[in-house]
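Before anything else, here's the structure in question.
Note that this is a trimmed complex: some chains were dropped, and none of the rest were shifted.
Per-chain residue numbering starts at 1, and chain names A and B are given in the order in which the chains are listed.
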């Protein structure tokens, strides 16, 4: 459960990047794109972020049933916090 | 038309969220949800519910935010159409994390993570 706040922070970190890049892209497109395609571009941005996050997120969750898994999960957490500057 | 009005409310709601005015955003989404329910449009109703959840979340009304994000999940279940569920599970988990209920948060994050790969 110690890793739960890290999951939240990592999600927020990735979402900030996604939104910033998406808005940059859509503003350059202007009205030059159909509503359907706008939706597909949004889906693309979510698809990339979600698939990239899947591995790290999975490795932040463990049932804590054996200690090796727990200590590994905590190591993953510390590494992610360092790498994405999530400490606060 | 009714539908145009609903779409414009959704758009306004998003605009106010971007402008960091969640109270005004809430009003727009609320009205959009009402029209979507009259029109029987689950897709737009989900977007409105999601916007309401985000508006409440930004105002630290966490219980209310959970209620609206859960509405997305129940519409999905009723319609057998899962768009927006991953995000809803994640958002509900975020709220529980902020409420300090890490146990419940973890359960929702597990559903969120399960869906990340396949979405």
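In this section, a contact is a pair of C-beta atoms (placed from the backbone, for glycine too) under 8 Å apart; a residue touches a chain by one contact, two chains touch by 3 or more.
Given the structure is predicted, the values throughout are model-derived calculations rather than measurements.
A.B. asks: Per chain kind, how many copies sit in the full complex?
C.D. replies: A x2, B x2
Rule of thumb we're sticking to: only the chains that are shown with their structure count from here on.
A.B. asks: Report the inter-chain centroid distance for chain A and chain B in whole angstrom, where each centroid is the mean of the CA atoms.
C.D. replies: About 19 Å separates the centre of chain A from that of chain B.
A.B. asks: Spell out the residues on chain A that touch chain B in their complex, using ranges where they run on.
C.D. replies: Interface residues on the chain A side: 1, 4-5, 7-8, 11-12, 46-47, 50-51, 53-54, 57-58, 61.
A.B. asks: What part of chain B is in contact with chain A in the complex they form?
C.D. replies: 86-87, 90, 93-94, 97-98, 102-103, 105-106, 109-110, 112-113, 115-117, 119
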